[in-house]
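Just one protein chain is left out here, and the rest sit where they should.
All chains are identified by letter, namely A, B, C, D and E, in their written order; residue positions are counted from 1 within each chain.
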Amino acid sequence: MNGFACKSSTTANDFAFSGLHNPGNTGNPFGSAITPVTVAQIPALNTLGISMVRIDYAPWGVVVPHYHPRATEIITVIEGSLEVGFVTSNPDNRLISKTLQKGDVFVFPVGLVHYQRNIGNMNAVTISGLNSQNPGVITIGNAVFDSKPDISTDILAKAFQVNKNIVQQIKGKF
Amino acid sequence: MNGFACKSSTTANDFAFSGLHNPGNTGNPFGSAITPVTVAQIPALNTLGISMVRIDYAPWGVVVPHYHPRATEIITVIEGSLEVGFVTSNPDNRLISKTLQKGDVFVFPVGLVHYQRNIGNMNAVTISGLNSQNPGVITIGNAVFDSKPDISTDILAKAFQVNKNIVQQIKGKF
Amino acid sequence: MNGFACKSSTTANDFAFSGLHNPGNTGNPFGSAITPVTVAQIPALNTLGISMVRIDYAPWGVVVPHYHPRATEIITVIEGSLEVGFVTSNPDNRLISKTLQKGDVFVFPVGLVHYQRNIGNMNAVTISGLNSQNPGVITIGNAVFDSKPDISTDILAKAFQVNKNIVQQIKGKF
Amino acid sequence: MNGFACKSSTTANDFAFSGLHNPGNTGNPFGSAITPVTVAQIPALNTLGISMVRIDYAPWGVVVPHYHPRATEIITVIEGSLEVGFVTSNPDNRLISKTLQKGDVFVFPVGLVHYQRNIGNMNAVTISGLNSQNPGVITIGNAVFDSKPDISTDILAKAFQVNKNIVQQIKGKF
Amino acid sequence: MNGFACKSSTTANDFAFSGLHNPGNTGNPFGSAITPVTVAQIPALNTLGISMVRIDYAPWGVVVPHYHPRATEIITVIEGSLEVGFVTSNPDNRLISKTLQKGDVFVFPVGLVHYQRNIGNMNAVTISGLNSQNPGVITIGNAVFDSKPDISTDILAKAFQVNKNIVQQIKGKF
Partner (left out) sequence: MNGFACKSSTTANDFAFSGLHNPGNTGNPFGSAITPVTVAQIPALNTLGISMVRIDYAPWGVVVPHYHPRATEIITVIEGSLEVGFVTSNPDNRLISKTLQKGDVFVFPVGLVHYQRNIGNMNAVTISGLNSQNPGVITIGNAVFDSKPDISTDILAKAFQVNKNIVQQIKGKF
């Protein structure tokens, strides 16, 4: 696709991945598990501009606020009920959120912060398509409070308008 | 996204669609049903470059050879077993095909002819992501034998290297 | 063009090709001959996004239905008279066709199935520009009935709504 | 640039903006002021893919962590000394930071969280170029703790691994 | 192609142009005539990214140095012999030139200054493809010495390192 044809020794397995029906392990503080199918899992996706992801949510499990710098995400609920939302750019910072039931579809536009939360007492499952073979993920909490090395406490204190003790406390949790 | 910010009166419903859990009606000659979620169903997808589709397959149902001029498709099997395949460009015309089980994922590169077939005695269901809000569909049989008006019989006779009676016969079926 | 300048040892011959005035050999079942000038003939075309092709048509010769997954084609008639046409996407499948005389220009939009046919008793010649250095060609007949390995006869029987004998017969001709 | 030429009644003023030499007002909690020159200030920038911004920093003033969903930023220090940094994607979350003096240039890649801080007792000034006429700004603090309406406290408590009181406290500051 | 399908009332004439076999009038100081087929002649070319041009050259006629800001050009000689050339970027400014005979093909990369000259005593004809529906033309002489209003004589005197009389003399010829 880069000007010359792909090599002809490609086989069907180069275009395939197995196991997306298997639930991920949600036994973690967030109660969620992400199973990506990107160019890291299917090398033939390179240059093709698409990927897929399955997410499992324990009851009340959350995919915490994050964004994809290179992809819009379209998500559908396979099982359970979710609250989802994304926040628009400055200066509005509007939260566009919705409760989704099984069979509902929603869109997270490229580059915007979004989250998902299981709002029921049963497990939930979603399948998403993303329009990049390598969409990237920036998780807000990790980028801001858990970088290596970390961002200066006084910068974060100004950013969140709290005193430094609280910033230190949050950093300590990661 | 086209240079200026989107209007702020957008609501969550502009980004949503319901009903993708409902089986489509496979009572047709092909034994398959397609439920698209593109810019036609979610207007906010415009410029966002992604769409989703659910396909239902009756036992031995087929999605006949077709291609998407503007999208690569990534597909996963939710229920059942399928044979899928795509054909590479001239001069190789290699068929890259595979049997998929529940949880398997496969990729149909942009612009290449592909098909899916239920190879079991139970219904099958797939969910796909496509990297265009309006991927387009060219179904080979319809484009070639059922255009309005139709392509001259003698051109098609040359194309498929058969006599004109057979071309007429195929045209008559559409 | 990929970020850094091209190497300075490039010579004029890297940008050149000779022989496009020579008629191709139309002694084949289709009565047509294609002489491409793509990145395979002029390596310096890489990343430049353009190519050219000459086509010769014996009397009543045909370029059978095909499409270019990565290019729009603009064609002009140098000698003779041609019928040309392309078919729009689902669900319309409209045939947009026209008879072209010497000096006429026509456009085949990217990804759409099109064909050309000499409608006179003399040879015809066309020159086309295509907006990719590697436009790709998918010939419908070959992709569907002559892939290696071949697509199952019963899938094609469903696709063209004919019985399997006819599919077998068409496959046998390729 | 969108296919047809721009209208010929354009004048030089459509391509111009005045006042970028004027210091912005840094009398705010962050001690910084941003003067953008985007398509909102110069309408002729539309489709041209570039913009510029001046930033003033009071002593120890900060531009808090934020990102541009549609632009890479190249920044140079006109006056003063700054600490700048950006954080890479998951899973590394590396902080790439540097102290910049007058005449230093630095790059913030598209979509990554970054910040700037005046580390001296005098005012500082920077000029940046961004490769979009409408780069967009997502300020982490505002997107996460000050959206309208706000994101549920328990989602944020999970995201930052703190108790709900602290989330409430941060929300209250915005 | 902009997200939604084109309107279905399009007819074949919207994709066609006639008359490219007619010689242009070369009775001008340059001895050349350009017949473009761009989006101005075929409106349906909009968004399709391709155009075509015929050029006629009287004996020793010239297409003077110019460039296309939005297109690479691939050119073939239909009749006659031409000298063609393009100049690479700073700092090399290499002239890549070649004598072309009937049937030769050459490439002028996007944005580079190029020219063509008939080097025989008979008329010459070329056909080119360009990868934009609106490639644009900047003729060096006109842009520099014949703009409205004109560029200050002393700027041009510095640019060409000649005295102002010569600049005035050149301006007077346009």
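A few comments on the model shown:
Everything that follows uses one rule, which is that contacts are C-beta pairs under 8 Å (C-beta built on N, C-alpha and C of every residue); 3 or more make two chains touch, one makes a residue touch a chain.
Only a predicted model underlies this, so the values are computations on that prediction, with no experimental measurement involved.
Across E:Ile78, E:Val110 or E:Leu130, the residue that sits in touch with the chain not pictured is E:Val110. For subunit E, the residues touching the absent chain in the complete assembly are 29-30, 62, 64-65, 67, 69-70, 83, 85, 87, 89-90, 92-95, 97, 110-113, 115, 117, 136-152, 155-156, 158-162, 166, 169-170, 173-174. Hidden from this view is one chain, which touches subunit D at 1, 5-6, 8, 10-13, 15-22, 37, 42, 44-45, 48-52, 71-74, 76-78, 85, 88-89, 92, 94, 96-98, 100-107, 109-110, 127-131.
In this section, only the chains that are shown with their structure count from here on.
Centres computed as Cα averages put subunit A at a distance of 50 Å from subunit E. Residue positions of subunit D with contacts to 2 or more other chains are 136.
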